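Structure record follows, encoded as structure tokens.
A single protein chain has been omitted; all remaining protein chains appear in their positions.
Each chain carries a letter (A, B and C) given by its place in the written order, and its residues are counted from 1.
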Amino acid sequence: NKNFEDVRCKCICPPYRNISGNIYNRNVSQKDCNCLHIVDPMPVPGHDVEAYCLLCECKYEERSSNTIKVTIIIYLSVVGSLVLYMLFLLLIDPLIRKHQPYTQQLHNEEDAEDIPPQAEDALDRGSTVLERVEGAQQRWKKQVQEQRKTVFDRHKMLS
Amino acid sequence: NKNFEDVRCKCICPPYRNISGNIYNRNVSQKDCNCLHIVDPMPVPGHDVEAYCLLCECKYEERSSNTIKVTIIIYLSVVGSLVLYMLFLLLIDPLIRKHQPYTQQLHNEEDAEDIPPQAEDALDRGSTVLERVEGAQQRWKKQVQEQRKTVFDRHKMLS
Amino acid sequence: MENSGFCNDNYNSGTSDDDMVDISGATLDFSDDVPQIEGDHFGAVSSSGGVTNGQAKLMDLLDEAVPGVGTYEDFNTIDWVREKSKDRDRHREIAIKSKQSYWALLHSVNDAFSGWLLMLCIGLMSGALAGLIDITAHWMTDLKEGVCLDGFWFNHEHCCWTSKETTFHERDKCPQWRSWAELMVGVSEGAPAYIVNYLMYVCWALLFAFLAVSLVRAFAPYACGSGIPEIKTILSGFIIRGYLGKWTLMIKTITLVLAVSSGLSLGKEGPLVHVACCCANVLCHLFAKYRLNEAKKREVLSAAAAVGVSVAFGAPIGGVLFSLEEVSYYFPLKTLWRSFFAALVAAFTLRSINPFGNSRLVLFYVEFHAPWHLLELAPFVLLGVFGGIWGALFIRANIAWCRRRKTTRLGRYPVLEVVAVTLATAVLAFPNEYTRMSGSELISELFNDCSLLDSSKLCDYVNQDAANITKPSNELPDRPAGAGLHSALWQLSLALLFKMVLTVFTFGMKVPSGLFIPSMAVGAIAGRLLGVGMEQLAYYHHDWPLFKGWCSQGADCITPGLYAMVGATACLGGVTRMTVSLVVIMFELTGGLEYIVPLMAATMTSKWVADALGREGIYEAHIRLNGYPFLEAKEEFGHKTLAMDVMRPRAGGRRGDPPLATLSQEGMTLGEVEALVGGTKFSGFPVVVSQESQRLVGLVLRRDLLISIDNSRKHQEGVVSASRVVFSDPPPPQVENGPPDLKLRSILDLSPFTVTDHTPMEIVVDIFRKLGLRQCLVTHNGRLLGIITKKDILKHMAQMANRDPDSILFN
Partner (left out) sequence: MENSGFCNDNYNSGTSDDDMVDISGATLDFSDDVPQIEGDHFGAVSSSGGVTNGQAKLMDLLDEAVPGVGTYEDFNTIDWVREKSKDRDRHREIAIKSKQSYWALLHSVNDAFSGWLLMLCIGLMSGALAGLIDITAHWMTDLKEGVCLDGFWFNHEHCCWTSKETTFHERDKCPQWRSWAELMVGVSEGAPAYIVNYLMYVCWALLFAFLAVSLVRAFAPYACGSGIPEIKTILSGFIIRGYLGKWTLMIKTITLVLAVSSGLSLGKEGPLVHVACCCANVLCHLFAKYRLNEAKKREVLSAAAAVGVSVAFGAPIGGVLFSLEEVSYYFPLKTLWRSFFAALVAAFTLRSINPFGNSRLVLFYVEFHAPWHLLELAPFVLLGVFGGIWGALFIRANIAWCRRRKTTRLGRYPVLEVVAVTLATAVLAFPNEYTRMSGSELISELFNDCSLLDSSKLCDYVNQDAANITKPSNELPDRPAGAGLHSALWQLSLALLFKMVLTVFTFGMKVPSGLFIPSMAVGAIAGRLLGVGMEQLAYYHHDWPLFKGWCSQGADCITPGLYAMVGATACLGGVTRMTVSLVVIMFELTGGLEYIVPLMAATMTSKWVADALGREGIYEAHIRLNGYPFLEAKEEFGHKTLAMDVMRPRAGGRRGDPPLATLSQEGMTLGEVEALVGGTKFSGFPVVVSQESQRLVGLVLRRDLLISIDNSRKHQEGVVSASRVVFSDPPPPQVENGPPDLKLRSILDLSPFTVTDHTPMEIVVDIFRKLGLRQCLVTHNGRLLGIITKKDILKHMAQMANRDPDSILFN
């Protein structure tokens, strides 16, 4: 199936005398990709074939439809999961976080300064994998917030 | 005459069936430079002409024989005069110079140092054009001698 | 890290363990050999074995460097000299070790080849990402019009790829591909179908744009914009943590596709450079050699910039020259060779993916080889003038709009702005065929030379001579224009206006946006219009003396596609002020030397005209707008000021400058030092023999000093405020009964750069540029007078150019 769909030989023949332009399209191997093989119901009589074929342009083309399929699907799934995660962060995360005061503090300290970062360190030093991931996530969120302030609020960069 | 000689259309036709390879050469304009015009006693019968012509390669070429002629003649005359001048400097000049003591001194001072260069200045300041040219020539000779010593005798450079 | 990124006095930034790349995850992976700042309130500490690590390092506290010394804060400038010295030390160490054991020898060989391996990885990854972007962007662009029933993942062209129903005049039409109108109302023609298609087009465009700006805002705000100004600044030695991180990479790749597909007047070329640099930075983390050295990392990033252009235009040599001419700051010859390698690898990766199905790396590859006549240079120069004028005007308008966005209320609604501009773009674009198609397709169409095989409206000529069948198809004579061409010209004129206006508002929005494609589109339209005009002129007036001799009737003397190409080059040159790289990129697009002269004439004219109207290219203008600390290498410093006019404190103590804060090499107590450091905001302190003689010993950086003091207070016993701080070597004898001395010679830079106060500033600027200095001390007759930092120089240059010196934000 792959071989069938992924190669083609396309001949474009311009208008010639009273014959209008035409496109011929067949999937053959590269070796056979020439006007004589592809233009099947030859629209001109025998002695004109050579002249007609001189005008036609035949191109052998390959593609990989699997690559296209996989690429598009990967892309869509990444976008989808990102959108979901974004919605989660926007809508659901704040609701959960309400019950965790120290994270809340971190989350809201945007304009406060000089807060001793022990809380954060405690997160980093978490002994279980889950806590570490949590800590990394918190740090990442802080960083994104910082970036957002730099770019969107203060307009210090990228404006 | 110029137009006649300076353009050509050259068709090279490889061996085909029992016909050996051939070269056709005519001076025609670029527009007419194709196999049908150039290959004059067509060696194949009518129905084979197209196939034979497909194999031939016709190239339109231009040249300027005047450029070639002028270039070669200029080059030869420059080389000729340089050789004559070289012979003059080698053979005749020393004979003439014998009677001019201060130039002789300049000529032979190669290994002497600290010679006050008044003599040379006197040459430079010559009031007539001839004397100035003479002075320039003497300076140039000194320079060439210096170069010769650097390159050929001391091997300080370019070795 | 709150609010502290822009001032110098916090050394405990949370992310010092992770240079420039974002932090999540990285600490888990690489924490063992990344320099970490130990101690509790030094911010984030490596989570793996922090305590035992700290204990082990306590032993060699004064022999080895204190951890954290020698790193940089966010939004600061690196010291190239120090970084390069560090790398040479590393090299020497490896070279010495490699003579001792086979394992070390292997290690040294691996070290030597790791640069090439890294380049290979960057090329592969960037090529793959570019392929992904090309394929998906193509598909999503077509998604605005319809969908393929054979498989939703096919774009319009691939949907009809195997179809036998395509005709000569409607090459992309096949039953498998359904427009939204066909799917929703069942008809493909008429007013209802048009309205449905129109609505769907606008909706999809709005959705894509909204998604793009939301994702950028939510996950990686640094992913917006073109990225080239920031990368130029980073390559000159600035540090922006997270700008080239993993999240930026992912979000920029994804939103770039969305932004391009939304039909906005933007291109993918600039962002591709950013993406390639992100790849390079992420991959640098796999090699200690590059991870730990900011200067080496910048060499790699220079190569990555070349890779970006290489995949964007399929022009490896042009990419390398682009990096050399436009982006890079420090570009040694080794980098030249490596970036060429990386650019080639990327180009071949992309070609093997074959995103456009034509074995080319770009949509608008040019295949004609028609000759041009010397007289045609006049219209080419005219196009150059147009490109220059447009480029200069565009820069002014865009900068004015961006300044408005930066300073007024407009900047508070980035999402709304994007949506509004997208709405306007989509509504205006749909009715006009030439604005509806994507930028690259438009350029491809305009570059195309009309042969008999073409059926587009632009090739609708009246075929008079039906008998010329034996000629090869690319030697068609000039023909009179048909009705289709006339209407196409009108549409193109409107498209020109549309592109010219909308690009000004689009570039700089909070989505990934490149400038190359829109600029090229503007130029290509103008060029094509001129080309067709010239062609018709030559056809109808072939007896004018002007055309006589080279453009007789029946000759193919004017190629409108070439005019479009020249116009595109001119406009791109006017906007970016690229020269050699632009010509070489275009040369690689055509693959023949025959068009270099027209391209060069247009580029040169365009640059001269644009330079006459405004000195800066778009990237420099954006750098200045944002106040990045970038010392332009191309600009000559032409004023006759001296170092004494720029240094701080100014000579004679004018202008209320604080006095120069210096440390004595002996005889200051820790308390005094801390008071001095705490009371000022300087990032470095010169150390002198004594306060009276002011004879310079060396320079100590604030960050290093604070870290070392803190470290000693914590780990060295008996260090109190009354301890003497000693920089001299050999140290003076320890005072009996007194607290132990704090010996800090190890952090003292014994070879600070000095200039005399009479040194012309042009030489000082030259030294800063070429050696990549951060600061320089000023002396007079051997006495220390003051200090000049990079920021001082930038402020001085701004002042000299009658600009606001406070626009320089960063250090």
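Following the convention adopted for this analysis, a contact is a pair of C-beta atoms (placed from the backbone, for glycine too) under 8 Å apart; a residue touches a chain by one contact, two chains touch by 3 or more.
Just so you know, these numbers come straight off a predicted model, no measurement behind them.
Taking the full assembly into account, the omitted chain touches B, C. Interface note: of C:Met184, C:Leu207, C:Ile317 or C:Leu676, the residue touching the hidden chain in the full complex is C:Ile317.
Of the listed residues C:Gly151, C:Gly482, C:Pro740 or C:Pro760, the one in contact with the hidden chain in the full complex is C:Pro760.
Screening C:Phe348, C:Phe368, C:Trp401 or C:Trp550 for touch with the missing chain picks out C:Phe348. Set against the missing chain, the residues C:Trp139, C:Phe208, C:Phe287 or C:Phe340 yield one that touches it, C:Phe340. Residues of chain B that touch the chain left out of the display are 5, 8, 12-17, 20-23, 25, 27, 51, 54-55, 57, 61-65, 67-69, 71-75, 78-79, 82-83, 86, 89-90, 109-113, 115-118, 120-121, 124-126, 132, 135-137, 139-140, 142-144, 146-148, 150-152, 155-159. Touching the omitted chain from chain C are residues 81, 84-85, 88, 91-92, 95, 316-317, 320, 324-325, 333-334, 336-337, 340-341, 344, 347-348, 579-580, 583-584, 587-588, 591-593, 596-597, 600, 604, 633-634, 636, 638, 640, 643, 689, 693-698, 750-756, 758-760, 762-763, 766-767, 770-771, 779, 781-784.
The rule is short, and it goes like this: only the chains that are shown with their structure count from here on.
Centroids of chain A and chain B (each the mean of its C-alpha atoms) stand 62 Å apart.
For this pair, chain A with chain C, the centres built from the Cα atoms lie 21 Å apart. Inter-chain centre distance (chain B to chain C, centres taken as mean C-alpha positions): 50 Å. Counting partner chains per residue, chain B shows two or more touched chains at no residue at all.
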